[in-house]
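Every protein chain except one is present and positioned as in the full complex.
By written order: A and B. Residues from 1 in each chain.
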Amino acid sequence: MRYITSYAHIKNNRVSVNGEILFTGTPSAGLPEFLTEAYKALAISYPKFHKMDSLCKLGIVCTEFALKGTNFLTQNPLDKIAIVMSNAASSLETDRHYQDTIKDKSNYFPSPAVFVYTLPNIVIGEIAIKYKTTGENAFFVAEKPDAGLLVNYTETVFQEGTQAAICGWIEVDGNSYEAFIFLAEISGNTNKNSNFKPLNQLTVTELYNKTIWTH
Amino acid sequence: MDALIEKLKGQIIEQLNLVELKPEEINPDSPLFGEGLGLDSIDALELIVLLEKHYGIKIEDPKDGKTIFQSVRTMAEYIKSQGKS
Partner (left out) sequence: MSQKIYITGLGMISAIGNNVPESLVSLSQSKTGIGKIHHLTTRYKDDFLAGEIKLSNKELADLVNDHNPELNRNSYIAMLAAKEAVQHSGIDTSDGLRTGVISSTTVAGMGKTEMYYKELFEKDEHLGVLDTHDCGDSTERIADFLGNVDYVTTISTACSSAANAIMLGCRMIKNGLLDRAVVGGVDALSKFTFNGFNTLMILDKEWCKPFDENRKGLNLGEGAAFLVIEGEEALKKRNGKALAEIVGYANTNDAYHQTASSPEGYGAKLAIEKALAMSGLKPEEIDYINMHGTGTPNNDLSEGTATKAVFGDKLPKFSSTKAFTGHTLAASASIEAVISVLSMQNSMIFPNLNFTTPIAELNMVPETTLVNMPVNTVLSNSFGFGGNCSSLIFKKV
């Protein structure tokens, strides 16, 4: 049996974890400022954070919030933790940024540090590097958040030996962004908790849709 | 030389997005890589871009970076040696 043992949702400059708003950033802040505020609120020291693009920063912040207070990383073998992510815009935001560094012949300075982030799965790489997980990883580009896609794929890797997974939707496109990450574990590794919901398409959709922000 | 070192510190912080660092916190003789600032291979490439952008110096072989980028001072000395400061 697999359970969703924690989930975090970030939207409109607010962070909600397991259904409760844990952090509210400055409402008028743009995404870069909000991400800095959220990082500070987490009170972690991870200098590499500042070099990341917005997609990776959002992924790290959301994952960090979802992991907070859990034993996810210690009760599951690191090489059996999978990461399954998805979004619609791929790395488009950073692609545009990179294109800006090469579009002008008279001010032509392509940036290697920006280019590194012009792939959507780098966010998986950053999560794996930070938490040292070496399990399966996949990134899907889909039109919209698709609980079925994530759950089916995650279930499959569980059947082949994975014991825990970090899954979700991380999207950045211009001023529009959203992150929804849930942690799934096999029942044997979790602290017995009757509040944990089973991992299936219905519960993932339900948790994602839980409206905790009204504006 | 000191003015160039101070200017370089600011440029390095900007180019590498070292948001949590102030220029006075960078020791011009501390190693930039490994210990010290703990920069990585992508940072080395960005420093190559910095040299071209601000000083018109082009480095063709990334391996040359090992000696040039040892510290802020060695960077400054290299720039001066190219007559580009």
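Note that a contact is a pair of C-beta atoms (placed from the backbone, for glycine too) under 8 Å apart; a residue touches a chain by one contact, two chains touch by 3 or more.
Remember, predicted model here, so these are calculated numbers, not experimental data.
Shown as candidates are A:Phe23, A:Phe72 or A:Tyr98; the residue that touches the absent chain is A:Tyr98. Here the missing chain is touched by one residue of A:Thr36, A:Thr70 or A:Thr156, and it is A:Thr156. Only one residue from A:Glu37, A:Glu64, A:Glu93 or A:Glu126 touches the chain missing from this view: A:Glu126.
Remark: the omitted chain is touched by one listed residue; of A:Tyr7, A:Tyr39 or A:Phe139 this is A:Phe139. Here one chain is not drawn; of A:Ile83, A:Ala179 or A:Leu199, the residue touching it is A:Ile83.
Contact between subunit A and the absent chain runs through residues 79, 83, 90, 95, 98-99, 102-103, 110-112, 115-126, 128-129, 131-143, 149, 152-153, 156, 159-160. Summarising the interface, subunit B meets the missing chain with residues 40-42, 45, 48-49, 62.
Here, only the chains that are shown with their structure count from here on.
Chain centres here are Cα averages; for subunit A and subunit B they lie 33 Å apart.
Of all residues in subunit B, those touching subunit A in their complex are 16-20, 38, 42-43, 45-46, 49, 52-53. Per the touch definition, subunit A reaches subunit B in the complex via residues 36, 47, 50-51, 109-113, 116.
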